[in-house]
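Here the complex is missing one protein chain, while the rest keep their positions.
Labels A and B are assigned to the chains in the order they are written; within every chain, residues are numbered from 1.
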Amino acid sequence: MRAEVQEFYRGTYLENTGRYRGIWAWLTSTDHKRIGLMYLYAIAAFFIVGVIIGLLMRIELISPGKTIVEPQTYNGFFTVHGIIMIFMVVIPGLSATFGNFCLPIMIGARDVAFPRLNLFSFYLFLFGSFLAILSQFLRHGPPDTGWSFYAPYSTTTGTNVIMATTAAFILGFSSILTGLNFIVTVHRMRAPGMTFFRMPLFPWALYATAWIQLLATPVVGITLLMIIAERLFNIGFFNPELGGDPVLYQHLFWIYSHPAVYIMILPAMGVITEIIPTFCQRKVYGYKAIALSSVAIAAVGYLVWGHHMYTSGMSGKSLWLFSFLTFVVAVPSAIKVFNWLATMYKGSIDMKPPFLFALFFIFLFTIGGLTGLVLGALATNIQVHDTSFVVAHFHYIIFGGMGFAAFAAVHYWFPKMYGRMYNIKQATIASIIMFIGFNLLYFPQFIIGIEGMPRRYYDYFPEFQPAQIISTIGGFVLTAGLILMFYNLIRSARKGEKAPANPWNGTTLEWQIPSPPPLENFEEIPHIEEKPYSFK
Amino acid sequence: MTDNHHSASAHITPYLTLATVLVVLLALTFVTIEITSFDLKAWNVTLALLVACVKGYLVLSYFMHLKYENLLIKILVGMVIVLFALIIIITYIDYLFR
Partner (left out) sequence: MEHQAKAHLLEHRDDEASKLGMWLFIFTEILLFGGLFLVYAVYRAMYHTQFHEASLELNVIFGAVNTIVLLVSSMAVAMALTALQENKVKLSRQLIWLTILCAFIFLVNKYFEWGGKFEHDIYPGSELLKKLEHGHILYFGLYFAMTGLHALHVTVGMIILIVVERRIKAGKVHAGKFVFLENAALYWHLVDLIWIFLFPLLYLIT
């Protein structure tokens, strides 16, 4: 490292004090802050790949029939786009990145409970991701099943399903171990005086998420093994010719994959709950409601999986039960939205990029959530199941929700992580461009979805084309915003103006230590006397 | 300030307790084999599972020391069992009523 950079990093976690130099100092580090950053860089890289695949899909869809690729290739595209975005980006997502970086600091600890296990989780993440990428290039061709690997197609298609499902299994294991680590960390390593109800809300969200990671992921693990067993040994669980039921696969798959969406969104909501009080300089409205609603979402979220399967032939009682529970689980989310807005009321609002992203989050997440009710209701679901309406819905929630929350998180904690500030104006402009591009990209898909445009379809009726064109343009506008944002952040990480320890006047513990933090976070572990978000 | 290492006063399960639990478990194993040798229709699987649950409870409480652990772990074990049961019950609501 150059002398001036070395000087800047002295005394912080970015200084290399161990036996290793360069990249090895990072790859062998058990420091939660470095692990969090390594996850961030890997996930950002995978995100870019996923965006590129998404853009290729949008180019293909700009006109009916073949535009740039053959149908089989298109099937491979939407499969790998899903695998990358779901398993390699949004599920590790905010937990592995900002969870790792911030959780110990925010609860007054020096690291997580099991630092070496943490690094092992990261290695599993890299290895699983490598296998997922490998599945694209091996002999039998990239998987074409969709990221959901539905039987019986996944058990009979000739493509590299075994490699991809193995990759997902390993990635799942990484997720499980991170969840385990965070649960023990929260239970055992809070600073003296920090009771559960004095813990800030991002740790609460991470805690609820960790439980989902721990308990739901094994179910998809065993399910993926069953797919492999079908392909290798013809075991018959999902094969009607041998007595099996493909719908049972769907049950098993969604028993994980529905809670998985809460893995994606709960930390995101936690981030928003941190940002809003800081930029309104007001304590959170309804702290306990937000804390407990995270847990409620996690708990009820285990029981709603069948709403992905209304058209599969389930029993009437089942349909009724799942729809009812789906409406129940919407309530705690709505509570959060109400509490965020109430926190802003009469607050001293500072429209910095983190807060702007948070506002965009609330808008986009609300649209996603409301359209979720259209999907959750039995009658309307029949019309929109497996159409672009679903695609728009989940992109509003996952990308508009968790994605924008991730951008908010980067812009919030950037000065803490790097000790530097980014260009506020560029960040603001980038966020607005992304917001506009996002809505152009996905809103038309609601409309044509209701009109009958199927999802995962390569070809379509000409009347859907105008909307598809707008959508594709939106994709490129969004990408322009992303490029500006990435440029700003990457440049500022090295050359940005020095940032103070607490640029936003936040009250949580990470803002009470230097930027960048020292290796062991705290000189002395603080003793917690009061509730969080006490703004003077 | 507790050290979080095990102090000398940590509970140690006596050999006699462990041996007694084994004897009971072996007895219950034979009970299971016996009751499944008659045809009691739906009761067979219910009773066999019930006995298995009793055996499981004994293994959890005494071999796995759950009886003497702190309340947190006991609650968590209960929670996981409830979750698993709910998953089976809800899936059954599909299959039984098709």
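Following the convention adopted for this analysis, a contact is a pair of C-beta atoms (placed from the backbone, for glycine too) under 8 Å apart; a residue touches a chain by one contact, two chains touch by 3 or more.
For clarity, every value in this text was computed on a predicted model and none was experimentally measured.
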Interface partners of the hidden chain - shown chains only, full complex considered
A, B
Which is it among A:Pro192, A:Gly316 or A:Pro466 that touches the chain not included here?
A:Pro192
Hey, which of A:Gly11, A:Pro71, A:Pro152 or A:Gly236 is the one touching the hidden chain?
A:Gly236
State which residues belonging to chain B touch the missing partner chain.
1-6, 10, 12-15, 18-19, 21-22, 25-26, 29, 32-33, 36-40, 44-45, 48-49, 51-52, 55-56, 59-60, 62-65, 72-73, 76-77, 80, 83-84, 87-88, 91-92, 95-96
By the contact criterion defined above, which parts of chain A meet the unshown chain? Give residue numbers in ascending order.
108-111, 113-114, 176, 180-181, 183-184, 187-192, 195, 214-219, 221-223, 225-226, 229, 233-237, 242-245, 248, 251-252, 255, 520, 524-525
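By definition in this document, only the chains that are shown with their structure count from here on.
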CA centre of chain A versus CA centre of chain B: separation in Å?
37
Counting only contacts in the complex, chain A reaches chain B at residues 187-188, 215, 219, 247, 251, 255, 302-303, 306, 313-318, 321
For the chain B and chain A complex, residues of the former touching the latter
4, 72, 80, 83, 86-87, 90-91, 93-98
